[in-house]
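Just one protein chain is left out here, and the rest sit where they should.
What follows is subunit A.
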């Protein structure tokens, strides 16, 4: 059946800011869906307040609302736009929950809006545990013993019958938030209480644990005519018990016989038919490793992280096809866009193996609880494609960009065997490396299997890696013959790792390899294992094969992507990479993307002309650059991942666009940076470099406390901290957990107003799209502070100084393209804190607000176009008449033990963008970004607010507290005992927890507030912004272009 003609205008719901459990995969799905709908001639209206996304670009949607994801706003938009259809299945749990809430309020019926794809009834049947279980009973599919509870007592009664361990899964939560494994009654009570609070419908599923079973997933699609296909199955290396988002996953399954595979495939199809899904669906099974007993664990009746992974793993674009099924097509009517010859109604066959490895935030959250369970903790993931599992695992590990030396982690090597054996019993983020270390120490596979439940098949492959590593270590470099080197390369060892093992230099290994004529070949991901010719140039590297690679005549440019989503380097750099690909295509270049993040738009094979799914180490990037004979490489759009490669690529003779290593060094090296600032007569904060602990202590005393410590070449403030005394500093430097790397930068801490700009320059002239003024003072990481543009509290003269300094820097530094400058203003002095020679977090935001494609400007300049031809104006762009607020969003409920006190080290995972005619309005919209996140002080008229504040803070918050009192709230101050009492009261609205600088007071209280889901504010400036928004109640919902039009009318 072709498209339903009455669907002319479609409203698409996005997933909002990135949080753990809901990351870039929904930008990928949303972008695909929007483009698919536009291809069908639909007008696309989008609601999504995440500005860092590709889907909120004008190419994807005809109109974009950066508005709160609330039923109230959704209703207003529906009333105004009158869409024919609504697509909710690409907006993750957030989009689905929002649609569900609106549906339950009768909005769909009232405005005659058709939900595309799966019906609401089916969605509820998949999402609501009880309905789902009843359905499974009806169709005779097994589900584990379980019960829905809405009180803690019910949970305890269930446990008395079935025994422990028990899994707790709250209904309708992201990444299983609030769930966990309970091994005792006490644990059960605690987890269930938290889970009930996390669930928007106050329901938890508690079930008998099937930990230790194999965890297998199927991605299934169904059309309206009941044709069903499975796109891919996946096997978690970690058995049931670890959230699939936190598991190392392979595709296709490796340890399932055809009988097992087809048994679960048939069950998947039975389930998707029973649910009546139209579109995509993810089905998770637990399979007994020693019988054919299986259980259904979970069904996601929408596209998901796993469907993004399956799409990248197979080449089959699930979200795109699902959108087309949603408007009426049947599977066999749609072409398979990868082959362009065959149809969408088939099941991909793989001739390679996929490894997905999660990226966890524990490099940032040293205090975080690293144990993995049913609650997802990873912020992102990488995917590797190879012809064998060893090489796939190695590629995945090096794509993570974590401090691993080959396959070794120094901190694990230092621990005794017994302790390591004990440690692996409960999964944590380091378990893979711990297992490798134990294999190095000759601990048997049987022991490891007993401790972890991981299948012998995988442990045997891990062991093979260690055998290869040890065989390399036993060799002399001089004696390495071609076959030996080939075997090692084929198993995924990098030149760097081999240099270390063979005790020689990387250069020597590379030269030897080149002498033996050993280079990777590139094979196509074609959905059909070579059976048909495929048009899509989507490649991965392997060794010892002929490959499928085709060179094209056109001059080509390589774009280095940003790897896995991690705190500090998020989806914004993917946006920049994608924009660059579009820009280069328009200029007539062949665009080549290299990246390893399966969640993103950049790794959609339709984004660039060619896609290389590869790790982003120098060796991997150089191989591709040379193979493609690229005209140049763009490094400044992939965050720090790209910039870090500058030196190695330069040495390898690869032509680069943008900053040379010397320029980067000039900005990163303290001495050279201060010299530069002095030459330009720009004030800089006094600072120096510490070479070791003693040196750092001495130099910190010379500069004078408080000081700010930060490692060079990092993003997201990793290892950044403020110290108010020598004792604090000493304790920090001597704590091995902190892994302090020298040389380290030491700055005087200036508690001033932070400001930042993004700049486009050709090295002579520059263009500044705007200035962001940070709400919180310096000391809160710029990624965690709220920021407002245009600035709302600084004099025009200061703006002029900012422009003047920026212009001076742009002219003096040999740099073309995009860079970012952070300033701090204190006592009438404007200091430059740092210059980042790359795109930044705020580039997509400025691009959206100003409607100027900044990345396009930069790319054109980098490729040699004159400034006048590609940049709209010189200097600072005229300020708009409306305010835009960028606000951080945290995933802290997923990360117990992480203190929510904002500091120099970044903690947020995502951000929202909101607009207002006044700054107060924009603040209000920023805080009330989602129904269940809207501050209680905005929705309630009375209640109590508990205040803990340091001596120096009292005067700063007095006015705001008075305002809250005037608004009807009671202010409570008191001891921690009184706090404990307050936190359980019904009318607890807000916890104000503002210790003095450098102090971490009230940490326990913050932790409790977090667990009880009480809103928390930790800085006086944030409190002020929050209180400023309190009076604002009603407004119209305006799309971005309406804000811009309003602005034009003014001028």
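In the analysis below, a contact is a pair of C-beta atoms (placed from the backbone, for glycine too) under 8 Å apart; a residue touches a chain by one contact, two chains touch by 3 or more; residues count from 1.
Heads up, the rule we're going with is that contacts and distances are computed from a predicted model.
Peer 1: Look at the options "ABC transporter ATP-binding protein", "Carbamoyl phosphate synthase small chain", "Carbon monoxide dehydrogenase" or "Peptide/nickel transport system permease protein" and return the one that UniProt uses as the protein name of the missing chain.
Peer 2: This omitted chain is identified in its UniProt record as "Carbamoyl phosphate synthase small chain".
Peer 1: Can you work out which residue in A:108, A:164, A:346 or A:516 touches the chain that's missing from view?
Peer 2: Checking the options A:108, A:164, A:346 or A:516, the one contacting the hidden chain is A:346.
Peer 1: Kindly state which of the options A:157, A:184, A:225 or A:692 is in contact with the chain not pictured.
Peer 2: Of the candidates A:157, A:184, A:225 or A:692, A:225 is in touch with the missing chain.
Peer 1: Which listed residue (A:143, A:275, A:318 or A:331) would be found touching the missing chain in the intact complex?
Peer 2: The missing chain is touched by A:331.
Peer 1: Which residue from A:121, A:184, A:266 or A:918 sits in contact with the chain not drawn here?
Peer 2: The missing chain is touched by A:266.
Peer 1: If the missing chain were put back, which residues of subunit A would it touch?
Peer 2: Given the touch definition above, subunit A has residues 225-227, 229-230, 252-262, 265-266, 269, 289-291, 330-332, 341-343, 345-353, 387-389, 455-457, 460, 523, 528-533, 544-546, 548 touching the missing chain.
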